[in-house]
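All protein chains but one are shown in place.
Moving on to chain A:
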Amino acid sequence: MKTAHELRPGNVIMLDGSPWVVQKTETTRSGRNAAIVKLKLKHVLQDSTTESTFKGEDKMEDIILERLDCTYSYYADPMYVFMDAEYNQYDVEAENLGDAAAYIVDGMEENCQVTFYEGKAISVELPTSVVREVTYTEPSARGDTSGKVMKPATITGGGTLSVADFVKTGDMIEIDTRTNEFKKRV
């Protein structure tokens, strides 16, 4: 079981007897510190998506499906192609990657986990942290070195996130893929 707060794109959960792939998670906070999680879900067996809201502590049945460690090979619209250690290729629909797609870039070395349902590759889970290059960010405005002042940045692959004020264009940074948060400069 996982709480709604712990879910991330690529997870597959069981709701009312049906498997759903988590495509996007968005966590906010209600009035008294409680997390509210908005999920975009895709039904594994039908071609339908839905948006749903949960309390952060709501428990979800996280289905353990067959998974394989794979590396990203290439993109053939609308499929991302991954390869296992034995050079078998698996196609995953771009839509099923949800927010994780922002971290899938050519030449990436991190291992991803491809999830299968009844023999079909249905989603991909990223490692919890990845290292990416900052392709653009404004120069430091305040000379802050504490890491508390944040500013927007674009990374390889086109994704955006908030980074510490001291980060510069060209820096390599570590990102938590579960929260899309900057962790540190590498």
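What to note about this one:
The criterion applied here is as follows: a contact is a pair of C-beta atoms (placed from the backbone, for glycine too) under 8 Å apart; a residue touches a chain by one contact, two chains touch by 3 or more; residues count from 1.
Going forward, contacts and distances are computed from a predicted model.
As stated in its UniProt record, the chain not included in the shown complex is "Protein-arginine rhamnosyltransferase", which appears among "Integral membrane protein", "NADH-quinone oxidoreductase subunit D", "(4Fe-4S)-binding protein" or "Protein-arginine rhamnosyltransferase".
In the complete assembly, the contact with the undisplayed chain comes from A:Lys38, out of A:Lys38, A:Lys151 or A:Lys183. Note that of A:Leu7, A:Val44, A:Met60 or A:Val92, the residue touching the chain absent from this view is A:Met60. Residue positions on chain A in contact with the hidden chain: 14-17, 26, 28-34, 36, 38, 50-55, 58-61, in rising order.
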